[in-house]
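One structure coming up, written as structure tokens, with questions to follow.
Here the complex is missing a single protein chain, while all its other protein chains stay put.
Let's look at chain A:
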Amino acid sequence: MAVSDESLLAAMATGDQDAAAAFVRRHQARVYGLALTVVQQPALAEDVAQDTFVKAWRHAATYDPRRGSASTWLLSITRNAAIDAIRYRHDDPMDPDLLVALLTVRDEGDTSDDTDTNLALRQALAELPSEMAAPIVLMTYFGLTAREIAARDDVPAGTVKTRVRRGLQRLRERMGVRDA
């Protein structure tokens, strides 16, 4: 049986290089995939992915499994590192409608198991009106604030906040229905 992420992280925290190698190989496609989606440039995405693993290794001792899986913890580090990178370079985010399309259709080359929650979320996101889905992905993946999205779309910031909140609520309801 494969060693759990939690055990690998615990071993990494003590400086175990073999555990670090196993952890990197297990998660590199997921981390690099997210980094590439956000920064859209392979060389920069590789830097971001590497930076993510260095941070994960450095903070392995602070990982708390009660607060979420190692995958989500790692992806959250990846996201923040990728957002830092595009902000530093003043890069424009990808067209949000394009990203929604990318997220809602299962990639053919992706061989990992898609969980019921993922399937439900893909479907729910596809069914959201663009005015809700677009600000949600701009905030989630590119770190834009409601104010920044409002300026970009020429709508009041309060409207963006309401759309994001209602959109997330719908996604959550659909995930909940699927999980039940």
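Convention: contacts are C-beta pairs under 8 Å (C-beta built on N, C-alpha and C of every residue); 3 or more make two chains touch, one makes a residue touch a chain; residues count from 1.
We take it that contacts and distances are computed from a predicted model.
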Absent chain [UniProt protein name; select from "MinD superfamily P-loop ATPase, contains an inserted ferredoxin domain", "Predicted Fe-Mo cluster-binding protein, NifX family", "Putative zinc-finger domain-containing protein" or "TctA family transporter"]: "Putative zinc-finger domain-containing protein"
Absent-chain contact - pick from A:V3, A:V54 or A:L98: A:V54
Chain A residues touching the omitted chain (full complex): 15, 17, 20-21, 24-25, 28-30, 32-34, 36-37, 42, 45-46, 49-51, 53-55, 57-59, 68, 71-72, 75-76, 78-81, 84, 102-104, 107, 109-110, 112, 117-118, 121-122, 125, 136-137, 139-141, 143-146, 158, 161-162, 164-165, 168, 171-172, 175
